[in-house]
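Notes follow once the structure below has been shown.
Incomplete set of chains, arranged as in the complex.
Chain naming follows the written order as A, B, C and D, and within any one chain the residues start at number 1.
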Amino acid sequence: MKLDVLVVAAHPDDAEISVGGTMLLLARAGKKVGVVDLTRGELGTRGTADDRARETAAANRLLGLAVRHNLELADGRVEATLEARERLASIVREHEPDLLLAHHVDDLHPDHRTAGELARSAWYLAGLARLADPAATRPARRPNRLYHFMGHVPFEPTFVVDIGPVFEEKRALVRCYSTQLAPAGPEDRGQHLLFGADILARMETKARTYGERIGVRYGEPLLHRGPLPCLDPLLAPSSHGG
Amino acid sequence: MKLDVLVVAAHPDDAEISVGGTMLLLARAGKKVGVVDLTRGELGTRGTADDRARETAAANRLLGLAVRHNLELADGRVEATLEARERLASIVREHEPDLLLAHHVDDLHPDHRTAGELARSAWYLAGLARLADPAATRPARRPNRLYHFMGHVPFEPTFVVDIGPVFEEKRALVRCYSTQLAPAGPEDRGQHLLFGADILARMETKARTYGERIGVRYGEPLLHRGPLPCLDPLLAPSSHGG
Amino acid sequence: MKLDVLVVAAHPDDAEISVGGTMLLLARAGKKVGVVDLTRGELGTRGTADDRARETAAANRLLGLAVRHNLELADGRVEATLEARERLASIVREHEPDLLLAHHVDDLHPDHRTAGELARSAWYLAGLARLADPAATRPARRPNRLYHFMGHVPFEPTFVVDIGPVFEEKRALVRCYSTQLAPAGPEDRGQHLLFGADILARMETKARTYGERIGVRYGEPLLHRGPLPCLDPLLAPSSHGG
Amino acid sequence: MKLDVLVVAAHPDDAEISVGGTMLLLARAGKKVGVVDLTRGELGTRGTADDRARETAAANRLLGLAVRHNLELADGRVEATLEARERLASIVREHEPDLLLAHHVDDLHPDHRTAGELARSAWYLAGLARLADPAATRPARRPNRLYHFMGHVPFEPTFVVDIGPVFEEKRALVRCYSTQLAPAGPEDRGQHLLFGADILARMETKARTYGERIGVRYGEPLLHRGPLPCLDPLLAPSSHGG
C-alpha cells in the first residue's frame, strides 16, 4: 500500500510521544500514515508485552493508521544489522512513503540511537535498485525526505509542526499507553525514567517549548539534515508579532 | 558594599525574568545580591518610565536586594562604548561580587547582545589595576565567575539552578511588572512581543524545560564559558532516577 | 508602499549577485520587491559612482523593483551606528515587508558583516512601538522572517531557492554591472577580487553547487536562524530521485 | 559491594593515566572506587600480559581500590556487542556507583571509542528493570552521573579536577606501568606511540594545561553531556586572580 508518511520508532509509544500530533494532523488532512515499531517494548519496566499490544491497538484507532508493522527486534538490544536495515528498506519500498520520520541518531537510549541510524541507512538503500532483497518485487524508491524527531537530547530543529489543533487528541493518544504512565507496583518509583518526570508532563513541556519558538501554543520539533527547497519564502505565516 | 552576586541586565524586569529564582534563592541563603540595569526600559511598548520605576521598586522589595543601580543608557540604543564598560567595571570593583550574572552575547534584542558583551569586557577589565577610572579608589578585583543567562536564543546550559522552592515567589516577582503583562490599550495586541507569547507563560515553559533537564520541576539555565573546577564529583544529587 | 520583500545589501550589485534569482522569481509571481543599498559602491576598484548608478538603474528595470533606496553610507566604511540601524528600521516600517533578505553576519568584506548585523538589529527594532524615530508615522511592524544570503564565507543553508527558471535572466542582471566584470585599465588584474575569480563564473558555480543540494540545476542559498513553522511536510517536491 | 565511583577503561593503565589523580583524591576522601578494565592490554607493544598484571596490582595498591574487574575482551578488538554492554551494566548494578567515569566516545584508539560507547549505553541500561540479565539479582540502578575522560582528541571539558595535592602520587601511579615507559628492545623506538611523546611527559603536559584553565597547577579534564544542577554558584573557589 502506498503511504504518504512512514514513521520508524524503536518502541510502541515512541511514535505517539514524539510525532503523535504530526500524525494526527496528517490523518486529518486525509494522508495515509504508517508506523514501523522495531520492538514490542517488552523490556519496559511497566506493563507486559500483551498490555502494550492492547495499548498500541487503541492508539492505532485514534491515529487512523493505514498500517503498523513490528519488526520484533529485541527491546534494549536493537542492533544496526544489515538484515534489520534491509528489512526496513523493503518496507519503505513496499509503502513508497514520500516522507520518513525517525529517531535522531543521538539520544540517551541506545535503541533510539540505533533506530535513527537504521532509518538513515534504510532511507538511502531503498533507492538502490539492486539492494540485496530476495523478496523484493517493488522497484527502488527513496522517500523525498527524512526528518528526525527528538528524544532526550535536544537539537535545534529545522521545523516545528504546529500541533495546537490536535493537542488534546495527542494527549489522549499518549494516555492510551496507560501502563507507562503509572507505577507498576509498590517498588516502582519511576527510577527507570530519566529525569524523574512524568511522561505526559514532559510531552506537554516539549510541545510548549517548541511551539513558542514559532509563535504557537504547542509544537513538535523536526530536524532535516541539509538544505531544503524553498517553495515560497512568503508562504509561511507570521511567527513574530503582527 | 561587598556583594556576593551582581546581575547585569539591559532593562528593568530582564533580571527578574531570567534569574529571578536564582536571586531569590541566594537572598534566602543570606547572600547579598545587587542588580545593575543598563536602561530605564523607557522604550517598552507598555508602561511609562515612572510605571516601570514603581514596578522595579516593588520587585526589589520581594528580592531583598542590597543595591540596584541604573546606568540610564538609552533603551533600544545601548552601545558597547568604552565609557559604559568602564562604568560597569567600576561598579564591579566597588561591590566586589564573587559572581557576575549577565545576558548572553547572542540574543535577538540588540540591547541584550550588547549588555552581554559589556558585562564580559567589564568582568575582565575590573581585574586590571590601572583601568582608566579616575574615580577609582577600590583596588582591581575580578569576580570569580561570569555566568550568562538565556534570552530568546537557546543555548546548551552548563548549569541549571533548581528554582522549585521559590517558583511561586518568582511568579510574584514577574507580576510586579504588571504593565508588561497586559495590553497598553486597545491597539496593543502584543505585536512587539516576539513569538506572541505571554511573558508569564514563557517564563514557566522555560523553567519547566530546563528543570526537566536536571530532574526537577523548575529551573533557570546558566552558561559558563570554559571549564570549571570540580569540587566534588559526588556532591551533586541524582538527576537521573533513584 | 507595502512591499512583500525587502533586500538589504551593502553595495549596488550585492543584492543582484546574491539573491537576484529569488528577486526575479518573486517579481514574476507578482510580488512587490524593494532593495536598500547601504552605499553607492564608490570604493569599488572598477567604475565610477556614476557608472554604478547607471548600472543599478538598468538592473532595476530587469528586476521590476517597486523601490530602491540608497542610504549613502561610506563604502568600505559602513558602521553599525544607532542612526544607521534606526534609518533601516524606519524603512522596514514604511514598507512593511513580510520578508527581509540581508547579508550574513559573517563574511570577509567588513561592510557585508556590518550590513548583516544592521539588518538583524533593524528587523528586531522595527517591531518596537517606541523606537526612537522622530519621523515615524508608521506603526511598529516586524517582518515575519529574516533570511541571510551568502557572501564569501560558506554556511549550511536552511533553504535553497530553485532559480533554474530565471537563471539566464539572473546572468543578464549581473551583466548590467559591466564595470565590475572587466578590468578598469591596464594595471587592473583583478587583485582586489578575492580568490581571483570572475564574478559571473563564481555566481554560476555557487548556483550549481546549491542547486545540486536540492536536486535542481541552479539555486540560491538562504539561512534562517531558529526553527520554522512546518506548513506541510508533504508539500515539498522530491529532491532525491523519483 | 556499593561503590562511590566506577571507572571504565579499555586497557590497564588507561584509568591511571586519565583519571589517576581523581581516583587518588576520592580514595583520600574515604570514597570507595572501583575499576573495570575491558582488556588485559595484551596487544601492547611493550610488556607481556603477566608484566601488565603485576603492574596493575601495584597500581591498585597505590590507589587503594575497592575492586578491579577485567572483562578480558580482546585488546585492539573491543567491540560494542550487546553482551559486553550488558556485562558492564550488570557490574554497574552490582556496585551501585554514584558516578561513572569512562573514555570519551571520540578518540584515536578504536578501543577507546568503543569503551566510551559501551559505558554510555551501560549507564543507560543499568536503569532499566528488565534488562536482559539472567544473573541479575540487583535492582535497576543508574549512576547519577557519567563523566568522560580525555584521550588523544581534545575536547572542551565541563570540569577540571584540581589534582595538585596528589600529583606526585599520580606520577608514581603511572610509573607502576614501567614496561610502558621504556623501550621493549633495541628495535622499539616508540613508533607505536602517537606523537612520539613519552607517556609521563604527556601526562604532565595535559595536567598543566587543564590545571591552568582553572587557575591551579595540575588538573584532570572531565566532560559531562547536558546541563548539571547548580548547587551553589558561590561555592566554587576563585579561578581568576584574587
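Criterion: a residue touches a chain if its C-beta (ideal position, glycine included) is under 8 Å from a C-beta of that chain, and two chains touch if they have at least 3 such contacts.
Predicted model only: the values in this text are computed from it and were never measured.
Asker: Whole complex: how many copies, 4 being shown?
Answerer: Taking the entire complex into account, the copy number is 6.
The rule we apply is simple: only the chains that are shown with their structure count from here on.
Asker: Which chain lies the greatest distance away from chain D when centres are computed from Cα atoms alone?
Answerer: When every chain centre is compared against chain D, the largest gap points to C.
Asker: When the centre of a chain is set as the mean of its C-alpha atoms, what distance in Å lies between chain C and chain D?
Answerer: 53
Asker: Centroid from C-alpha atoms only, then distance chain A to chain B, rounded to Å. What do you get?
Answerer: Computed from C-alpha means, the inter-chain centre distance equals 38 Å.
Asker: Rounded to the nearest whole Å, what is the centre-to-centre distance of chain B and chain C, using the mean of the C-alpha atoms as each centre?
Answerer: Once rounded, the distance between the two centres reads 36 Å.
Asker: For chain D, jot down the residues that touch at least 2 other chains.
Answerer: Those would be 127, 140-142, 226.
Asker: Can you give me every chain pair that touches, using the contact definition above?
Answerer: A-B, A-C, A-D, B-C, B-D
Asker: Spell out the residues on chain D that touch chain B in their complex, using ranges where they run on.
Answerer: Listed in rising order, the residues of chain D that touch chain B are 4-5, 22, 26, 29, 31, 98-99, 127, 140-145, 147, 156-162, 210, 213-216, 221-222, 226-242.
Asker: Hey, which residues of chain A end up touching chain D in the complex?
Answerer: For this pair, the touching residues of chain A are 42-45, 74, 76-77, 79, 108-110, 153, 187, 191-192, 194.
Asker: What residues on chain B touch chain A, complex-wise?
Answerer: Touch list, chain B to chain A: 154, 156, 189-197, 201-202, 205-206, 208-209, 212-215, 239-242.
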